[in-house]
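Working notes, structure below.
The other protein chains are all here in position, but one chain of the complex has been omitted.
For chain A:
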Amino acid sequence: MIKLEHISKTFRVGKNKIEALKDVSLEVNKGEIFGVIGFSGAGKSTLIRCINLLERPTNGKVFVEDRNVLTLNKKDLRKLRRKIGMIFQGYNLLETATVYENIATPLRLEGVPKDEIKQRAEKYLDIVGLTDRRNAFPSQLSGGQKQRVAIARALAHEPEILLSDEATSALDPNTTDAILELLLRVNKELGITIFLITHELNVIQRICDRVAVMENGKVVEQGSVVDVFTRPQQAMTKRFISNEAKFAIPAQLRGELLKTGKLVKLTFLGESSKDPVLATLAKQFDVLPSIIAGGIDQLKDQSVGNLLVHIKGDQSKVETAVKFLHEQDVLVEEVNA
């Protein structure tokens, strides 16, 4: 659906060159939600803006539905852009227009027939749940409501792709959840492919199928959300997941626990969470596993359990126990001092 091939983008500011993107390649499949995560300045916005050419890449190729967008003339580019909706962190609504006008105005400027404008505006107002606020001005709405208007405005073009540049970054957690829920519905019910960028892990976990992790203008890791988050390869990805931080235990306690056994971090995926691994451990290997910390991350269509376990016992027994764990359908990571 979207294919970026060896994209690079260099900004010139006076004499300085800023390499915002360095040889980025990725592909977004039809119907999926693809997320790009990275810290501020990683080049995420630049990347997403290269898709609809709000920013022209310095090098590389951009394909949308197999069309090379860099070769399109102005008119065809405008046509293509109508099939690619975009929402932003700052909502970007007309302050002088009502909710309804904000949705209808772009359609009017595109020459959509009057009755169709009305019908589409009403349909999407209903989908985002703002029919009763149709005559309000943006200044009278909450952030979440404004983002809903922006989503309705984008959907009213009946696009095949929706680009989202940090759409939830300015919202509180509850509102974020509601907007993510809406995006998920848009994806499932309307079949719209979503490409989103964010610096919030939660956004990726909740709704994305696949993810790319960006650092300093490069994609350092990409794959399915489950893979990337259960088996992160890059330090950057690990920093995002920072399971370590979730299971942060005071250094002193950790020292004591390590004296009497081993600390392991276990990650259970979907099915494997049902096997009684720890009980087996105690029974078969004569060791004493105890749970220090634990939690469940809900991903888009499966859950991931995390446990920090202390395994107490004779050193040799503990080691065979850990070996056994490695053979099971769980991911094991030993925590050292």
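The working rule: a residue touches a chain if its C-beta (ideal position, glycine included) is under 8 Å from a C-beta of that chain, and two chains touch if they have at least 3 such contacts; residues count from 1.
Everything below uses one rule, namely that contacts and distances are computed from a predicted model.
Name of the non-displayed chain as stated in its UniProt record, restricted to "Xanthine dehydrogenase family protein subunit M", "Oxidoreductase", "Metal ABC transporter permease" or "Electron transfer flavoprotein subunit beta": "Metal ABC transporter permease".
For the chain missing from the display, the contacting residue among A:I37, A:I84 or A:I151 is A:I84, taking the whole complex into account. Only one residue in the set A:M1, A:L70 or A:L94 touches the chain that does not appear here, and it is A:L94.
Across the entire complex, the residue among A:F137, A:F247 or A:F324 in touch with the chain not shown is A:F137. Although one chain is hidden here, its contacts on chain A can still be listed: residues 52, 54, 77-82, 84-86, 88, 90-97, 105-106, 109-110, 137-140, 150, 153-154, 157, 163.
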